[in-house]
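Let me begin by presenting the structure, written as structure tokens, before commenting on it.
This part shows subunit A:
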Amino acid sequence: MSHALTLITFIPVAAMVIILSLPPALKDGAKWISAVAAGLQLLIALWIFHHFDTTTTAAQFVDKFAWMPTYHISYFMGVDGISVSMVLLTALICFISVFASFGINRAEKAYYALLMMLDAGMMGVFVSLDFFLFYIFWEVMLLPMYFLIGVWGGPRREYAAIKFFLYTLLGSVLILLAMLGLYFYGAQNTFDMTVLAANASHYTIGFQRVVWIALFIGFAIKIPAFPFHTWLPDAHVEAPTAISVILAGVLLKMGTYGILRVNFAILPAATHELAWLFLGVIGTINIVYGAMCAMAQTDYKKLIAYSSISHMGYVMLGIASFTAAGIDGAVLQMFNHGTITAMLFILVGVIYDRAHHREIAGFGGLAQQMPIYAGMTGFAFFAGMGLPGLSAFISEVLVLIGAWQTYPLMTVFAAATAILTAGYLLWTYQRIYLGPFNEKYKGFADLSFREGFTLVPLAIIVLILGVYPHAILGLLDTSLAHLNQVVLSTPASAIALLH
Partner candidate 1 sequence: MSGAVGLDHYLVLSLIIFTLGMFTVLTRRNAIGILMGVELILNSANINYLAFAYYGGARYDGQIFAIFVIMLAAAEAVIGLAVVLAIYQNFRTIDVGATENLSG
Partner candidate 2 sequence: MLQSVIFYALAAGTIASAAAVAFSRNIVYSTFALLGAFMGVVGIYILLAADFVAMVQLLVYVGGILVLTIFAVMLTQGIGDVTISNRAVGSVPALVTVAIAGAVMLYAIAHTRWHQAALHAAAPTTYGIGNAFLGDYVLPFEVASLVLLAALIGAIVISRHEARE
Partner candidate 3 sequence: MDHPVSISIVRYIVVLPLIGAAINFLAGAWLQKTFGKRIISVLGCGVVALAFLLAVREFFAMLALAPDSRFMLDSLWPWIHYGGLDIDIAFWLDPLSMVMTLVVTGVGGLIHIYSTGYMHEDESYWRFFGWLNLFTFAMLVLVLGDNLWLMFVGWEGVGLCSFALIGFWYKVYPNTTAGNKAFIVNRIGDLAFVIALYSLFAALGAVGHPTLVTREVAKYAPMLAGMPGYLGMTMVTFVTLMMFAGATGKSAQIPLYVWLPDAMAGPTPVSALIHAATMVTAGVYMVARMNFMFVMAPATMTVVAVVGGLTALFAATIGIAQNDIKKVLAYSTVSQLGYMFAGLGVGAFTAGVFHLMTHAFFKACLFLGAGSVIHSMGGEQDMRKMGGLRHHMPITFATFLAATLAISGVPPFAGFMSKDEIIWQAFAHGHTVVWGMLMVGAGITVFYMFRQVYMTFFGDFRGTHEQEHHLHESPPSIAYVLVVLGLLSVFGGLVKIPDFIATFKPFETFLEPVFSSPLTRQVVESGIHSRGTEAALGFVTFTMVVLGWLVADLMYRQKTIDPERFSAAFGGVPYNWVLNKYFVDEFYDFTVVRPYLAMTRALAWFDLHVIDGVVNLVATVTVLVAWLSGLFDSYVVDGLVNAASLVTLDVGGRLRKLQTGSINGYLYGILAAVMVILLVRAMLRV
């Protein structure tokens, strides 16, 4: 498989074409074609995972040829330690979300075609090493997302969809400008991110600051970082389950991935200088603020959405710490948040499918009627709380232990949020699953096989990574250590640390 990355990116495109050309009579075929495509993708991802060389920081599985030679744009795909974990996550979440989509019963062909397009876009972002290509995939992803939320979403779907679209478009045009700036004022005119990174010292610090902030805003919207986060609750609440899963599972990671891939690698001096404020402080605000907002939500899904904001804050704080532990933990947290939040959204979807509402206050005692579901939710909740033995624990510990060395005060806030997180999750669990049973929900079926099939693999991964995080950390460490070293070895004109 010499073109593994091309394959993994374009298999969904092929599936999309096939789905679109299906005759209307075979519209059920759409879901199975998607499933096969996602399955193939997952297999390739596992193959890549298996053959990945963890000892080098160089790009692997490279696919490269000139695309637009006049502007030095090339089709350049490759993975390093940072992206390979995201490739794996994307393949996994897409696979899961295809199955989570089986309940869709309106315009299936269009739905699955768009889902496949989204899949390709996300995968493309993670494997592109040419900035231009990266940007193309980055934006391409927006379109299917808009329709998937807007057509198959909830009652306020139009508002949510356009809000998502506008917000992220604003971010991406800033990235476009920054990208052009990097291109024209670099040591050489190129979009090749490896070359840009290698010549990072060419940019003046003033230039770096401006570009850094533009890029940061672009990526922060995706993360989403405070105060650019308000699209997320709306988008999540209105999106269909599978789309929420993708949104939380993969899309949010693109923001932090972008920061690592671009801000860190290409603008190390500005990173060194600005990270404490933009990643550290804002990350901490994310953590605390997200958790506190989650506490006050009455909508189950919105609560999970805010918890997502909170958890992504750890990623920001971790990468801002400039310690091996922090940055490793941050990327691991990206992976773990992907799996855990995917579970949470699937679980919300399960109850929404049955009750057709998500008001926390409207439930009660569901554990009696749906014990397996309640048990699975409990597992996911505790995973979300970072309970030791489950995957998020490792990443949060690494993040915080790393962050402590750089920003003790912020770390205290971040660590204290574990209490708040436990507070809102347990309270939610109590109100929905425990206590006296609300007879209105008699007759609700427990988890179906399909739902179980989407949840169990994620649960197993959460469990395994809790005791054997090396599976993912092993991929990351070399690349991240190198990246961290690059940033740390760059003298920043004024480093302000918040001790």
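Going forward, contacts are C-beta pairs under 8 Å (C-beta built on N, C-alpha and C of every residue); 3 or more make two chains touch, one makes a residue touch a chain; residues count from 1.
How these were chosen: all candidates are chains of the complex that A comes from, given by their letters.
Since we're looking at a predicted model, the values are computed, not measured.
Enquirer: For subunit A in this complex, identify the touching candidate from 1, 2 or 3.
Expert: Answer for subunit A: candidate 3.
Enquirer: Which subunit A residues qualify as touching candidate 3 in the complex?
Expert: Interface residues on subunit A, with respect to candidate 3: 163, 166-167, 226-227, 229-230, 289, 292-293, 295-297, 323-326, 328-329, 365, 367-368, 371, 375, 382, 387-389, 393-394, 397-398, 400-402, 404-405, 408, 411-412, 415-416, 418-419, 422-423, 426-427, 430, 433-437, 467-470, 473, 477.
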